[in-house]
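The complex appears here without one of its protein chains, the remainder shown in place.
As written, the chain order gives the labels A and B, with residue 1 at the start of each chain.
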Amino acid sequence: MSEPALLTVEKLEVVYHRAITAVQGISLSVRKGQIVAILGTNGAGKSTTLRAISGFLGIDDARVTDGSVTFNGKRIENRQPNEITRLGIALVPERDKVFPNLTVIENLTAPFAPAHYNRRDNEVLAYQFFPRLAELRSRTAGLLSGGERQMLALASALVCRPELLLVDELSLGLAPVVVQDLMARLVQIRHELGTTIVVVEQSAAAALNVADYGYVLENGRVVLDGEGARLRAHGDIQEFYLGQTSSSDRRSYRSVKQYRRSRRWYG
Amino acid sequence: MQLAVNIVVLSAIYALIACGYVLIYRVSRVLNLAHGELMMLGAYLLLATAASFAGNPVAAIAAAVVLSLAVGILVYVFLMRKMTGEMVLAAVLTTVALGTLLRGLMVLIWSAQQQYPGQALGFANPAIALPGGGRISTFAAILVVTTALVYGGLFVFLRFGRWGVRMRAAGQNPLLAAQRGINLHAVYALAWGLSTLTGSMAGMLIALDSGLTSSMTVIGLKAFPAALVGGLDSLVGALVGALIIGAAEVLSIQYIDPLLSDVVPFLVLIAMLIVRPWGLFGTREELDRV
Partner (left out) sequence: MSRGMPRASGYFRTDYAQDLALTQTRLERASLLAFAVMLAAFPFLATAFYLDLACQVFLAAIGALSLMLLTGYAGQISLGHAGLLAAGAFTAGILFREFNAPFWVTLPAAAAVGALLGIVFGLPSLRLRGLYLAVSTLALHFVVVYLGGEYESKRGYSTGIMIDAPTIGGYAITNGRVWYFVLLVAAAATLLICINLLRSRTGRAWRAIRAHETVAEALGINIAAYKLLAFVISSAMAAVAGALFAYYRHFVSVEAFSLFLSIQYVAMIIVGGMGSLLGALLGAVFVTLFPYLIEAALQQLPNAQSYAGVLFAVNYAAFGVVMILFLLFEPLGLVGIWHRVQHYFLLWPFKHRPVAGAGK
């Protein structure tokens, strides 16, 4: 844990259409080699934070209005997505994560890899973690199943040789078994390539099982953060994200949150 | 036999022009209505280089081809780049405006008179007798061969070339392409460059074959139905579409009325839009995208 921070987000503020503030003062820090989970319900600001890091805000008429995103000592907020990718950050988006009319192999050719890697290297890298893709190499990506598609998306992101891999909603629409398997692949990627990984998840259980550290966002703010194991044990997380308390004493979601949060801040 | 030759030549012309529409549409969903003017500009560039490289026709042609590639890239960098992210329709109207501008400029620079770059370069254009009894002019024959080579080259490039695959990727999902480190502006500029290049080659060859007038833009516009009948996002489609349009035009001139030549491509287009709007080889989802 003495590694320096690879990615630092400081007091980030993002405004959509010059009117709606989606993220208000989020600070995160990701150390080299960590797996970090960002959790939260819909509209908490998870995806916006991820987009701010990966350079995708401009498309939705959003801007980072305050704060900073620093990667490897370089400020990267409001930069073009392709520049950010070449600096070493690759994103696996929530939807539309593969090129549907290209074959698997073409999906692995299209990404911009550093010049000294050739196509063969890209394929070897992909099959190292996802051997299943080797069987599907000339299949059109649009015909893959959800799990296979997610594998291809992860593989094609790896082709960019990122230092930091951002994964948006890995579990979306996938069976728990598949999610478990993919999470295990993330651990393997971290282990074998030393890639730092940030996962954004609604399904907290799967993410917290592999994460070293976690942040919980709500209404564009960080409300909780801590090491993976401690978060898993935290009462609020168990109650609202893991659903582990019995349903009879489950309280109203919003009111309890408000209460707990004010206690944390003022009490 | 002569009829078949005419059909092949006209289809080759349309096909060579139509692939320019397809390239740009496929990559950036923009319909380039200035394609006819850009094609004519290529022909005039040949006229200009013919004057400066007098006595060296190969250098003149090479220079004109390189210049036309540059023109396409410049059009993107200085004009169409500003329209990325705007409504597709605004981008299309920009190409209409560009076409109007180019047409005016070309008349101002080169006048509206008929010119013969072939003579300027010192080329003769003898007719070649074909085995079956038909005749084809030398440059028409070169045009047919060029079209075949261009299509072959494009197929290989888009299927196996790294940048070719990237162009297809950018066309399908620009956001993801940018996320994978692909510079969209570079891809779009490449598409505009290649499109203008192929269009200009068509323009030059037509001008070498039969002279150069300001009415050449009409040919460019008539090639557009070929692209659409085949399916705007498909190169194979453009080839087949060009064949259909070329055949329909030649046959109706021959058997019905020569005046029909300007309207037949559009009649075929309307028929196609009614029956199968996305074209013979196009993707059906295209309709909802625009």
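Throughout what follows, a residue touches a chain if its C-beta (ideal position, glycine included) is under 8 Å from a C-beta of that chain, and two chains touch if they have at least 3 such contacts.
Quick caveat: nothing in here was measured; it's all calculated off a predicted structure.
Asker: So which of B:A48, B:V77, B:V96 or B:L280 would be touching the chain we can't see?
Answerer: Reading the full complex, the residue touching the unseen chain is B:V96.
Asker: I'm checking contacts with the chain that's been left out. Which of B:A4, B:A62, B:V107 or B:L149 qualifies?
Answerer: For the chain that is not drawn, the touching residue is B:V107.
Asker: In the complete complex, which positions of chain B touch the hidden chain?
Answerer: 31, 79, 82-83, 86, 88-90, 92-94, 96-105, 107-108, 112, 221, 224-225, 228, 259-260, 262-263, 266-267, 269-270, 273-274, 277, 287-288, 290
Please note the rule applied: only the chains that are shown with their structure count from here on.
Asker: What whole-number Å value describes the gap between the mean CA coordinates of chain A and chain B?
Answerer: For chain A versus chain B, the centre distance works out to 44 Å.
Asker: Which residues of chain B touch chain A once you look at their complex with the stated criterion?
Answerer: 85, 162, 165-166, 168-169, 172-173, 175-184, 283
Asker: Give the list of chain A residues in touch with chain B in this complex.
Answerer: So the residues of chain A touching chain B come out as 54, 56, 59, 80-82, 85-86, 90-91, 93, 96-102, 106-107, 109-113, 156-157, 159-160.
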